[in-house]
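Here the complex is missing a single protein chain, while all its other protein chains stay put.
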Amino acid sequence: MSETSMAVALNTALRDAMRADERTLVFGEDVGRLGGVFRITDGLTAEFGEERCFDTPLAESAILGTAVGMAVYGYRPVVEMQFDAFAYPAFEQLVSHVAKLRNRTRGVLGLPLTIRIPYGGGIGAVEHHSDSSEVYYMATPGLTVVTPANAADAYALLRRSIDSPDPVVFLEPKRLYWQKERVAFPVDTGPLGTAAVRRRGRDATLVAYGPSVGTALAAADAAAERGWDLEVVDLRSLMPLDDETVCASVRRTGRAVVVHEAHGFAGPGAEIAARITERCFYHLEAPVRRVTGFDVPYPAPLLEEHYLPDVGRVLDAVASLEWERVPA
Amino acid sequence: MSETSMAVALNTALRDAMRADERTLVFGEDVGRLGGVFRITDGLTAEFGEERCFDTPLAESAILGTAVGMAVYGYRPVVEMQFDAFAYPAFEQLVSHVAKLRNRTRGVLGLPLTIRIPYGGGIGAVEHHSDSSEVYYMATPGLTVVTPANAADAYALLRRSIDSPDPVVFLEPKRLYWQKERVAFPVDTGPLGTAAVRRRGRDATLVAYGPSVGTALAAADAAAERGWDLEVVDLRSLMPLDDETVCASVRRTGRAVVVHEAHGFAGPGAEIAARITERCFYHLEAPVRRVTGFDVPYPAPLLEEHYLPDVGRVLDAVASLEWERVPA
Amino acid sequence: MSVLSGYEVRDATPARPALPTELRRRLHRAMVVGRAFNRQATAFSRQGRLAVYPSSRGQEACQVGSVLAVRPTDWLFPTYRESVALLTRGIDPVEVLSLFRGDRHCGYNPRAEHTAPQCTPLATQCLHAAGLADAARMAGDPVVALAYIGDGATSEGDFHEALNYAAVRRAPVVFLVQNNQYAISVPLAKQTAARTLADKAAGYGMPGVRVDGNDVLEVYHAVREAADRARSGGGPTLVEAVTYRLEAHTNADDDSRYRPEGEAEDWADRDPVVRLEERLLAEGVLDTEAVAEVEAAATAFAAELSARFDESPRRDPMELFQHVYHQLPPHLREQAARLAAELAAAHEEE
Partner (left out) sequence: MSVLSGYEVRDATPARPALPTELRRRLHRAMVVGRAFNRQATAFSRQGRLAVYPSSRGQEACQVGSVLAVRPTDWLFPTYRESVALLTRGIDPVEVLSLFRGDRHCGYNPRAEHTAPQCTPLATQCLHAAGLADAARMAGDPVVALAYIGDGATSEGDFHEALNYAAVRRAPVVFLVQNNQYAISVPLAKQTAARTLADKAAGYGMPGVRVDGNDVLEVYHAVREAADRARSGGGPTLVEAVTYRLEAHTNADDDSRYRPEGEAEDWADRDPVVRLEERLLAEGVLDTEAVAEVEAAATAFAAELSARFDESPRRDPMELFQHVYHQLPPHLREQAARLAAELAAAHEEE
C-alpha cells in the first residue's frame, strides 16, 4: 500500500478499465499527449495508442454527442469535460439524448458512457473554473451521478461507473486531486448508489459528499471538543441517494446537517433535506439544516474562502439544532 | 372586461411593452411573420416592423448570446425559446453569461433581458416538447424565474419581467395558453417575487405554480367534500420564493403539500419543502409532502395522464398528513 | 459545375452511366409508395388519428434516393421529417408513425433497422452519426452513417461541430441537407447568407455537393458516391439536395402566413414523383401498365395501413418506469409501487 492521490487513483482506474475491456475509449480535450490539464489521463495514449485515447476538436457538445454514437455502436466511451462550466455547451446532448436514449428506445440503446467532470472550487481558479454543477445532473432522470471523496472511492467508483450499462456523470472534486493517501489498487468499495459512514456518532448526522466530506470530518472533530458526538455520512452517489444509510443514521441521531459547496437554493441539499424530512420527520428534534455555498456566482479567488462552507459554519448549524429540547 | 386567454394576455403584454419603450425588441424562431408557433408574438412585426420583432437564424445559443450583446448596447430584448427542451442549447450562455454578467462586471453590465419559454406537458406533444425544466433555472443564481397561472398574471408578470433590470426566465405553461378567462388589460398584480393565495383554508396548504395551480384548486374543491379546508398558494415566482406568504400560510395550517409537474427528485419541490421545513418546523404536524411528476423522462402522450400529478394524488398526499394526531 | 476551394459543387447534372433498370423501377415504386404514405399520414392527422404529422410531400426523391443509395447495414440518422426514408428502409409504417401518434418515442427497433430514433432536437443527430461512423471506422467495419438534416438546422452549433469532427477524424458520414427552403416559417434567406448550403463544406475541408433534390437519380448518385468515398476511407461529404416542402411544416402549421403566392404551385410543377414517372415512361423503363400496377400497390398499401390504424394502441402505464435505467433505483421502485397501487385501486373501482 503506497502513498497515492485521487489523481493517481483515477488515472489507474482508467488504465485498468482500458486493459480490462478494449471497448473502453477515452477522449476529450487535451487528454491525449498532454494527459489532460489535470494529468488524469496521463500515459493512456502512450499505452493504448491514439485510437483508444485521443484528443477531439474543441467542442463539448461534439464530445458528448459523438460519444452517444460510439456507445450505440458498442464502445464504452469515457469522456472528459475539462472543467465544470465547460460541460454546459453539452447540456442539450446530455439532457435530451444521453439521459433519455435507453428510455426512448425501450431498452435497445442503453448508453454505457461515463462523463468525467472536474468540479468545484477551492483551487484559486479564475471564473468559470469552480462551479459545483451537480444539481443540474441530479435533476435529470436517466443519469447516475457519483462523486468520490477519497482515492479508494475515486478508483472504485470510476471502475463501477465505466462498467455501468447506464450513463454516469462522474464528478471529480478538483481540490482533492492531489491530497495524499494510502491505497492499494485495485480496490472495490461497493456498488454505485451506496453511501459510507465515515465517522460514527450519536448526537447528529452530517451529510456531505466530495469536497465537503473533509470539512464535515474536521467539523466533527471540532464538535467533539464542544461535547457533540457527530456522525459523518459520505453520500458518494448523488443520484440515486442512499436513503437507507442516511435515514438509519438520522433516526439514531435525531438531527442532521447537510454540507455542500454548491449553491443552497434548489441545490443538492434541498433534495437531501426534503428526503430526510419525509422519511424521518418524527425522529427529528430540529429541522434539517443546510450549510452550503452562498447563492451568488462563484467569486474570484480573493474571496472564495468566504464563500466556501467551513468548519465554523457547520458548527453554527449544529449549534442551532435545538439541543436544549433534548433530555440530557 | 372581455373574455381572453393567457396567450392573448402575453401577446398584449408584449405589444404594450413595445409601445411603452422602443428599446424593447422581440426575437427568436418564427416569431415574426408567423407570430410564433403558439401565436404569442402575433401581429408584432406588422405593428412594429421587422427591426423590432424578427426571426433569427435557427440557433438558440445565438438567440440568447446575441441578446446579451444587444442588452449591453442598451436594448431590452425579449427572446423566445420555442419549447422547453429547445432552450438547452443556450444553457452555457444562460449560466455562464446571462446569469453572471452583472456580477462579473460589478454592476456595470446588468442585463434587462427576458427569456420566454413555453414549458410543461399535458398537450399531447411528441418527446422533447413537454419538459418542466424550471429547476435548472432556479438553481442558477443571477436569474429570476417566474411563471403565471392565469391571464392576469401572465400579462402583469411579463410586463414586470420586461421592466426588470435583471434577466428573467419567464415560463409559460403551454397547457394554459388557451384557457378562457375574463381580464381587462392593462393589469398589475404586484411585484415579481410575490406569491398569491388563491383560496383560503385552515387545514393544510397546497403550494403550487403555473400549470399545477388548477390541479391544486380542483383538489381543494374535492378535499372540501371530505371535510378538509385547504389553502392554495400560487407561487408565481420560483426564484425568489415568497417565504413570507408561504410560511404565514403553513404556520396557520400546520400542514403542507407541494404540487408540481416537474420531476420530484431535486425538483422545485425539494427547495420549497426544505425552506418550509427550515422555517416552520415547529408548526408542522407532518412532513411537507411532494406531489410531482415521476422521476422518468416525460412520456409519450398515450401515458402522460399517468405521469401528471392529478387531484387523486394530491388528495392521497393530503390524507397522509397525520390527521389523527390533531385534536379535532 | 462550379469549384469550391478545390471541391466539386454540382449545380447541373453531369453525364453518368444510367442506373440498372431494376433499380430505377425500385426507386419509382418507393417514390410512389412514399407519396401514398405522405397522403395517408396527412389524412390521419386531419382525422385526429395522429397527434401531428410533418409531411415530406415534395421531398420523396431526397428520402428514397438516399436510402436506396446506402446499404441496409449503414445507419440512418433521421429527423422527424424522414418518414418516407424510414419506410424505404423497410420499417413497418405503423412503427414509423408511432412517434406522431403519441404512442412511443420510437416505434421501431433502432438496432435491428440500423436506424436511430427520429430526432426532434435539431442537428443533434449529426453528432450521433459522426460518432457512430467514427466507431465503425475504428472497428474497421464497412459501415457508413447517413445523417439527415434540414436547411434551418444547419444554423445550429451541433451541425458545425459534427461536420468538423467528422472531417478531422475522417469518419464515414454522409450529411444530407434537405434544403426545402423553409424552417417552419423562416425562409432560407434569413437562415444563411452563403451562396449555397453546400458551400459550408469548404470550412470543414470536405467535399460539398449540391444536387437537384427533386430528381431521385441525382440524389441517388450523389449519396452513392459520397457513401462509397466514405466507406473507402475518404471521409465525410456534405450533400445539399435542393427541394421544397409542398405541405405546411406539420398539420398544425399555417403556411399561408409565410409563403409568397404562387411559390408552392411553381414547385408543384417540379413534383419529383411526376418527373420521375414521365422520365421513366419516356425512357421505356416503365409503361402505363407498370405505372398502374405500382399505383394500385401504393393504394393497397395505404388502405392496409389505414385498416391497421383502426386499432388504437394500449400500453401498460407501468411502462413509464421501464428502461429509465437498466434496473430501477430505489426511489423509482417506490414511485412505481405507488402507480401500481393507483392502478390496482382504479381497477377495483371499475
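A, B and C label the chains in the order they appear, each numbered from 1.
The criterion applied here is as follows: a residue touches a chain if its C-beta (ideal position, glycine included) is under 8 Å from a C-beta of that chain, and two chains touch if they have at least 3 such contacts.
Predicted, not measured: the structure shown is a model, and the values here were computed from it.
> In the full assembly, spell out which visible chains the left-out chain is touching.
A, B, C
> Have a look at C:L23, C:A202, C:V274 or C:L328 and name the one touching the chain we're not showing.
Within the whole complex, the residue contacting the unshown chain is C:A202.
> If the hidden chain were put back, which of A:N11, A:T24, A:S61 or A:T277 would touch it?
Of all options in A:N11, A:T24, A:S61 or A:T277, contact with the hidden chain holds for A:S61.
> In the complete complex, which positions of chain A touch the hidden chain?
29-30, 32-35, 37, 55-62, 85-86, 88-89, 124-129, 264-265, 294-297, 299-303, 306-307, 312-313
> Mind listing the chain C residues that contact the chain we can't see here?
Touch set of chain C with respect to the missing chain: 4-6, 155-161, 164, 167-168, 170, 190-195, 199-206, 235.
> Where does chain B touch the missing chain, residue by residue?
That gives, for chain B, the contact residues 51, 56-57, 59, 61-62, 64-70, 72-75, 89, 92-93, 96-97, 100-110, 141-142, 144, 164-166, 193, 239-241, 243-244.
Assume only the chains that are shown with their structure count from here on.
> Taking each chain's centre as the mean of its C-alpha atoms, which one ends up farthest from the centre of chain B?
Taking each chain's C-alpha mean as its centre, the farthest from chain B is C.
> Could you give the separation in Å between the centres of chain A and chain C, each centre being the mean of its C-alpha atoms?
It comes to 40 Å between the two C-alpha centres.
> Can you check how far apart chain A and chain B are, centre to centre, with Cα atoms defining each centre and the answer in Å?
Those two chain centres are 30 Å apart.
> Going by the touch rule set out above, which residues of chain B reach two or more other chains?
61, 85, 88-89, 127-128, 265, 295-297
> Two or more other chains in contact with one residue: find those residues in chain C.
Residues 104-105, 121, 157-158, 324, 331 of chain C each touch two or more of the other chains.
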